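Only one protein chain is missing from this complex, and each of the others stays in its spot.
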Amino acid sequence: MSSPTLATVDINKIYAQVQQFYAGQVRHLDTMRAEEFAGSFTADGVFDHRPGADPLVGRKAIAAAIREYQTTRHAADPVQRRHWFNMLQVFPQDDGALRTEYYAVVLQTRPGVSEPMVGPSCFVTDTLVFEDGELRTRFRKVSPDYVV
Amino acid sequence: MSSPTLATVDINKIYAQVQQFYAGQVRHLDTMRAEEFAGSFTADGVFDHRPGADPLVGRKAIAAAIREYQTTRHAADPVQRRHWFNMLQVFPQDDGALRTEYYAVVLQTRPGVSEPMVGPSCFVTDTLVFEDGELRTRFRKVSPDYVV
Partner (left out) sequence: MSSPTLATVDINKIYAQVQQFYAGQVRHLDTMRAEEFAGSFTADGVFDHRPGADPLVGRKAIAAAIREYQTTRHAADPVQRRHWFNMLQVFPQDDGALRTEYYAVVLQTRPGVSEPMVGPSCFVTDTLVFEDGELRTRFRKVSPDYVV
């Protein structure tokens, strides 16, 4: 058995921070805090959230999409969404950014119904950067598994 | 890009320990080891496990609730429960305690049925403390998403 390489040691120094960042970002999303969720992206952040739709570019567009969801689909069908991320890979880049890849699925619970709807299952790639010591998403692409 | 702050470095030093603690605690729960599960709480631990029910206070009450589940609901419908936690946030407190927030869902498998029942989806907040270097739950509140 040989020692862990520098790269793997680095993962142990950064991985939890990425997980904690995602947990906080998702909490904003699932409680529809539009400004806070948009603020977890960089000012020029790109959120390529759905195949066939234009990517959302910048915090204003991202926040607007959350509010649009809240006032239309959520108002008509007030599910509690819970985004779950898993099987996270973090790839530190030479410029200090972090490329990540992970699985995501949404659990959606209707009031009074204990069993949530599950899905869609997605594959997601992000680019994260540090701004004043805080992680931000600079780019996100979500690829639902059912779209082929 | 700036350096990670002290707070974020700390997360990388404690986060995995919290994850490992939860994995062990959940293993006790899902195999109905009542005393071991209760022992993962502090002696005066509070487990506010269900809206509308009184919180369980202390290890004796917590262990009794596990045994009650085992001899009644589980005896009548012997599902294998698997508690999944995800999207964990750990907030170190000034007094050394850790406040945590996370999502939880239960997968329940009936003998011979490959597809588990999924749910309920819950939001959970804990207070964890160290006792002799080991984490213990001092307080837990479980909020199922379907209860509004």
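Note that the chains take the letters A and B in the order they are written out, and that residue 1 is the start of every chain.
Please note the rule applied: contacts are C-beta pairs under 8 Å (C-beta built on N, C-alpha and C of every residue); 3 or more make two chains touch, one makes a residue touch a chain.
As the structure is a computational prediction, the values presented were derived from the model and not from experiment.
Residue-wise, the contact with the chain that is not shown comes from A:Val118, picked out of A:Ala64, A:Val79 or A:Val118.
Among A:Leu29, A:Ala63, A:Val90 or A:Leu135, only A:Val90 touches the chain that is left out of the view. Across the interface with the omitted chain, chain B contributes residues 12-17, 19-20, 22-24, 26-27, 80, 82-86, 95-97, 107, 109-116, 118, 129-134. Panel shows chain A; residues 1-5, 8-9, 11-12, 15-16, 86-90, 101-103, 105, 117-121, 123, 144-146, 148 of it touch the chain omitted from the view.
Keep in mind that, in the parts below, only the chains that are shown with their structure count from here on.
Matching the C-alpha atoms of chain A with those of chain B calls for a turn of 120 degrees, to the nearest 5. Chain centres here are Cα means. That of chain A falls 24 Å from that of chain B.
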